[in-house]
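Removed: one protein chain of the complex. Kept in place: all other protein chains.
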Amino acid sequence: MFERIRQVRRNARERVDLTRLIELCRQLLTERGESNSVAIAGHAIERYHRLSPEALDRFFELLAGEFDPDPGEVLMLAERYAVSRVPANLIALSRAAEPPRQELLRRLNRGAQGTATIVAMRAQLLQRLRRSPGLAAVDADFEHLLSSWFNPGFLQLQRIDWQSPAQLLEQIIRHEAVHEIDGWNDLRRRLEPDRRLFAFFHPMLPSEPLIFVEVALLPQMPRAIAPLLDRQDPVRADAQKMKVAVFYSISNCQPGLRGVNLGNFLIKRVVEQLRDEFPNLKTFCTLSPVPGFAHWLSHVAEPADPRLKPAVLRELHTEMAAARERLAFDPTAASPDDVDQQRLARLCAWYLSRSADPQAPQPDPVARFHLNNGARLERINPLADLSRKGLKQSHGVMVNYLYDLEEIEANHERFVNGEVSAARAVTSLI
Amino acid sequence: MFERIRQVRRNARERVDLTRLIELCRQLLTERGESNSVAIAGHAIERYHRLSPEALDRFFELLAGEFDPDPGEVLMLAERYAVSRVPANLIALSRAAEPPRQELLRRLNRGAQGTATIVAMRAQLLQRLRRSPGLAAVDADFEHLLSSWFNPGFLQLQRIDWQSPAQLLEQIIRHEAVHEIDGWNDLRRRLEPDRRLFAFFHPMLPSEPLIFVEVALLPQMPRAIAPLLDRQDPVRADAQKMKVAVFYSISNCQPGLRGVNLGNFLIKRVVEQLRDEFPNLKTFCTLSPVPGFAHWLSHVAEPADPRLKPAVLRELHTEMAAARERLAFDPTAASPDDVDQQRLARLCAWYLSRSADPQAPQPDPVARFHLNNGARLERINPLADLSRKGLKQSHGVMVNYLYDLEEIEANHERFVNGEVSAARAVTSLI
Amino acid sequence: MFERIRQVRRNARERVDLTRLIELCRQLLTERGESNSVAIAGHAIERYHRLSPEALDRFFELLAGEFDPDPGEVLMLAERYAVSRVPANLIALSRAAEPPRQELLRRLNRGAQGTATIVAMRAQLLQRLRRSPGLAAVDADFEHLLSSWFNPGFLQLQRIDWQSPAQLLEQIIRHEAVHEIDGWNDLRRRLEPDRRLFAFFHPMLPSEPLIFVEVALLPQMPRAIAPLLDRQDPVRADAQKMKVAVFYSISNCQPGLRGVNLGNFLIKRVVEQLRDEFPNLKTFCTLSPVPGFAHWLSHVAEPADPRLKPAVLRELHTEMAAARERLAFDPTAASPDDVDQQRLARLCAWYLSRSADPQAPQPDPVARFHLNNGARLERINPLADLSRKGLKQSHGVMVNYLYDLEEIEANHERFVNGEVSAARAVTSLI
Partner (left out) sequence: MFERIRQVRRNARERVDLTRLIELCRQLLTERGESNSVAIAGHAIERYHRLSPEALDRFFELLAGEFDPDPGEVLMLAERYAVSRVPANLIALSRAAEPPRQELLRRLNRGAQGTATIVAMRAQLLQRLRRSPGLAAVDADFEHLLSSWFNPGFLQLQRIDWQSPAQLLEQIIRHEAVHEIDGWNDLRRRLEPDRRLFAFFHPMLPSEPLIFVEVALLPQMPRAIAPLLDRQDPVRADAQKMKVAVFYSISNCQPGLRGVNLGNFLIKRVVEQLRDEFPNLKTFCTLSPVPGFAHWLSHVAEPADPRLKPAVLRELHTEMAAARERLAFDPTAASPDDVDQQRLARLCAWYLSRSADPQAPQPDPVARFHLNNGARLERINPLADLSRKGLKQSHGVMVNYLYDLEEIEANHERFVNGEVSAARAVTSLI
C-alpha cells in the first residue's frame, strides 16, 4: 500500500525531471537561453542524471523526434544551391541540413561535467539502439560530434606505471578486456621497467583512460602468451637492449566512444614513443587472439573462394574435415600432436587470409582491426594460448601482426581492396 | 641577375610546396591516407607553414573550389529525405551536405601542432575574406569547427599573476587592446592582490591565452578609469572586504577565433570564481568605453525614433546641436563645465538606449557585447576617461554595465527584442 | 672447492670495498677532498651499499674509533674558555668538541642519495647498538644530525588518498604497525572522504613517507575499534558535519629515525589542518591501545604508591587479585560480565595514572607518547578491541587521549613532573 504510494510519487517526480529536462533542452536552443547557456546546460545535466531507465527511453525518443532538420527547408535550400553554388547558398544549406541535435549537444557540453555526461549518454543510447532502430540518426549525431572532439589531435598519451594514482590503476584492472588482470600484484608485473602501459586521455576527462595498450619488450617475437602474463616472469634488467616491442593487449574503456577511432592512433603514437625511448627496437608487433577461428572451423561447411583452383579448395575441405574430427573428442584440449598443430596453423592462415571471397568482409574482428590499421599478418603460432578461453575460441592458436610504419599505407590500401598482407611464413602455409 | 635566378628558384620551390600540400590534403581524405593520417597531416602542416602570401591565396581558393558538397547528390538525398524521414535518409543527407572541407580540417588537426595551425590558418583566411568574398563558405566551415572545439566546455580558466611565466605575461602586454600596458611595471600593478587577471586557455594551446579580462576589487562602482591604470595606485590590503568587482578591460588574443563566443562565457565564469573567493562582493560591473559616441554625435544629423513623441525628439535635437557647438572649439578637450558634462551624459544615454529605432542594431560595439550578454546599462560617467583616445572616441564619457546573474536571461531577451535594459539612473537622464 | 674459491674472492672484494670506503671517508675530511666532495661522497656511498654485514660491523667500529674529538685538545680549549669567555675561545672549543664524525656525515650527505643513505646507515647501526654498546657515541652523532635535518621546519605534510601513487600506498600498507591493513581494498576504506591519512615527507626523500597517521571523522568519541577497521563500514557522506576527529593509528616508517621526534609534530600539524578543513570539529582524540596493561596486571604483584593511603592500596590489591582470578580461565577471552569489565576499566585507570611512584617513568609506551605530547587521558573503554592481539595485550581495553591545544603545555609540564592529566571520568574510577 505504502509501496504503491511511494511508487506513484516516484513516478510523478520522474515525470517532472523528464519534462524539465526537455524544457531545458529546448531553452538551450533558443535565443533567450543562449546568454545563460552554461547554467542551463548545468541544470539539464543534473536532471539527466536523475532519470530512470524508462524516462531515459522517452528522452532518447524525444531526441529522435524533435531535433531533426526540416525536410522542406533543406529541400528548398538544396535546390537553390544546385542552381547557384554561391557561398551564401552553401552556408544556408549546410546549416539547415545539420540536425539541431548537434547544436544541442554542443551546448550541453558547456555545463559542468558536460563532456563526461555526453559520453555516458551515448553509452546509454547504444544499449537501446538494437531494439529501437529509430534512434540510428541520433546515434550518428553523437558519433559525429564525439569523433570531432576525441580527434587524436586532442588526445594526450600518458604512460601509466606504479607511480600513477591508485584510482587510475584500478580502472586499468577493471577495463582490461583481453587478458584479465588478477589484482594489484598481477598488474604490478605489467608495469615493471621491461613493460609499458600507455593510455589516451582527453583533457576534459583527466582521470578516465579512454583506451590503453600493454607492451612487453623482448629479445624476439613471442610465440606464446603465458610467459607474458606470468607475474613471476623475471624482470629484464636490460630493457634498453631489447629488439622487439610486443603489443599484447589493447582495451577500450569507454563504451560511449564506440565507432570513434582510437586504437589505430594509439598504436602508432606508441610506436613512435617507444622508438624514441628504445633506439634498439627493430620490430613492433602484436601477439593477438583469433576469436573467430574455432567458430569458423566448426560452422563454415565448405568455404568457397572463386579465386582458388578446385584442387586447392578440395584440399582445404579435406583439411577442415580432418581437423574437426581430431577436435571432436575435446574441442578445448590442445593436441600435443605436431601434425594436428601444423594443420591448425594452416587452416588459421586460410581463415585469416583467403577464407572468404574478396568482396566479403574479413570475418575475424581482431584481424580486421590490425589489417585495417595497415599491419601485416606475420606469423601463426599454434599452442600459443592454452587458457580455457584461448582453446575455445581458437584451439590455442594466436597470431603476430607486424606494424612497419613504412608499409602501413600500402597494406591498408590492399586490405581495403580485399587483399590481406601476409609474410611469406604465412602464405607458404597455404 | 643572381637575384632573378634566386627568385625563379624560390618560385619553383613554392610551387612544389603548394602542389605537395594540395596532394597531401587530397590524400588525407582518401581511404589510403586514413591509416596514416597523423603522419600525412604532419607533413601537410609543415608545407603549409612554408607558403608565401601568394601561395596562400591560391591555397584558399583551392579550398573554396574543391571541397564543396556535390549539389546533385545533396539535392537527390534531400528529396529522398523529404519523401521518407527514416534515419538512414537523414544520415545520408547530413553527411552529404557537410562540406568535405570540415573533415579535411578535422584530419589536419591530427598532426603535430594541428590546432594551432588551424587557428593561424583562419587568421590568414580572414585577412583575405574582404577582398575575396568567394571564401565565405570556407570561413563558415572554419568558424563552425572552431566554435565546436573552443566550446566553453573545453576551455580552462586560469588566473594570471606575478607567479605566471614571463612568456605568458609578455603576451598579456602585447594583446591588451583596451588600456595599453606600458611595460612590466605597469603590468605588475594590474596583478597585485587587489586585482585579478583571468584568461581562457585551450588544452592544445597551453601557452597561448585566448582571451583575458582584468578585474579591480573596489569599495564602490568606479566613475573614472585613471586611478585603475595608475601604477602608483596604492594596493588595497583589504581586498577581502571589497564590495565591487570591476571588469575594466577585456581583450581577445587570437584573431583566428573571430566569431567564436568567448567573452560572454569568460565574464560569467569569472563572476562565479570571484564570488567563491570573495564572499563580500555584491556588485559585478564594468567600466567600459563608448567607442561610437563621438562619431554618432558629430555625424548623425537628426536621429529619428518612431517610439518618441515629437516634443521629446525636438529636445534631443536641440541638445545635440548645443553639444556640438560647445565641442566645436576642441573636440578632444574636456569641458569642466557641469552643464556640458550633464548634457553629454544625457546624450550618451540617448545614444546607447534609444537612439535608433528598435529594429536597427545597437550602434556601439561595446554596448552590443555587454547588452547581448545580458548586462544592464547602469551608469553614465562623464569625465571618466581623459586620455587622448577617450576624449576622441567619446568626449571622455565611460559607462558601467552591471552583470546580475539573476537578470541576464531576461535582459538578453529584451535586448534581442530591441530594448535596452537600463537602470533608473540612466533612464531618468532622458 | 669452487665454492671456497668464490668465497675467497668475495672476501677479497669486500675487503677492497671496505678499505676504499674508509679511504674515501678520510679523504672527505681533508683539504684536498673538499673541492671535490660531492663526487667523493658519491663514490663512498656506492661502496657503502656493497658492504656485507661483517664489513658493516667493521665500518661502524671504525667510525667509533677514528672520528672522536681529541681529548687533550678539548681539555686545553675548555681550560682556556674557563679562563676567558671571549668568542674566539668559545668558537675554538665548540669546534674541537664536536666529533669529526658529524662533519663526515654532513659531507657524505652531499653525494647522490646522501640523505637516504645516512638514514639507512643509522638503521643498520641501531641493529648493532645493543650488542656493541661502544657505538653509542656514533649513534648519538647520527641522532643529533638527523634531528637537525628532520626538524619539523623542513618536513612537508601531505594528504594521502586514492589519487596518490600506488607506490606510496604500497608503503602505507607495509608500514602500518598498529592495525594491520589487509590489502588494497582494506586500505581503500581508510582513504574514503570521511577518513584522512596524513604523512610527513622530507624534501630529499620525496617518495618515502616518514610517519603517518590515520584519522576518522565521527559524530562522537568512539568506544571500540572494530567499526573503524571494518571495510564495509558505510562512508559518511556528511563528513563536514562531524564533531570528532579520531587518530586511530600512527606508524613510523623509518627505523633510522628512531629518537627523532616526529609523531608529536605530526599530530599537532594535522589538528590544525583538520580545523581548517572541518570548522565543525570540536574534539581531537585518539583511540589507542594499552599495550602494557595485561603484562602489568599479571606480573606486578603488589604495586606500591607512597602517595596512597593504605586502605586504598589494599582495595587495589584486592581488585587485582579478583581480576586475575576471573581472567585465569582464558586470558584472551572477553568476559561479557559488566562487573568484570568495570573492574578492568578501574584497574586500567590505576595502571595508567598512578600505578607507579611519581619518580618512576610511565610504564605504558603509548601513554608515555601521548601524555608527553600534552594529551589528556580522557576515557577508558572496556571491550574496545576484541582482536586476539587486543585481548592479549590489554584484555580488550582501549583508551581515548584528548588533544586540546589550549592545554597541552600545562599537561606536558604536569607529566614531566610525574603527574597524569586525566578527565573526571577517569579519576572517578579510582
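Each chain gets a letter, A, B and C, in the order it is written, and its residues are counted from 1.
Everything that follows uses one rule, which is that contacts are C-beta pairs under 8 Å (C-beta built on N, C-alpha and C of every residue); 3 or more make two chains touch, one makes a residue touch a chain.
Predicted model, so just to flag it, every value in this text is computed and none were measured.
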Visible partners of the omitted chain are B, C
Among listed residues C:G256, C:G374 or C:G396, the absent chain is touched only by C:G374
Given B:L24, B:I118 or B:L169, the residue that touches the chain left out of view is B:L169
Out of C:G72, C:P234, C:P279 or C:P310, the sole contact with the unshown chain comes from C:G72
Note that chain B touches the absent chain at residues 162-167, 169-170, 183-184, 188, 207
Across the whole complex, the chain not displayed is touched by chain C residues 31-36, 38-39, 64, 68-69, 71-72, 74-75, 77-79, 81-82, 85, 87-88, 90-91, 93-94, 97-99, 106, 109-111, 114-115, 133-137, 140-141, 144-145, 147-149, 151-154, 156, 203-204, 264-265, 268-269, 372-374, 405, 408-409, 411-413, 416
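Here is the rule we use: only the chains that are shown with their structure count from here on.
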With centres defined as the mean of Cα atoms, the chain at greatest distance from chain C is chain B
Whole-angstrom distance, CA centroid of chain B to CA centroid of chain C, is 61
Here the gap between chain A and chain C, centre to centre from mean Cα coordinates and rounded to Å, is 52
Listed in rising order, chain A residues that touch 2 or more other chains are none
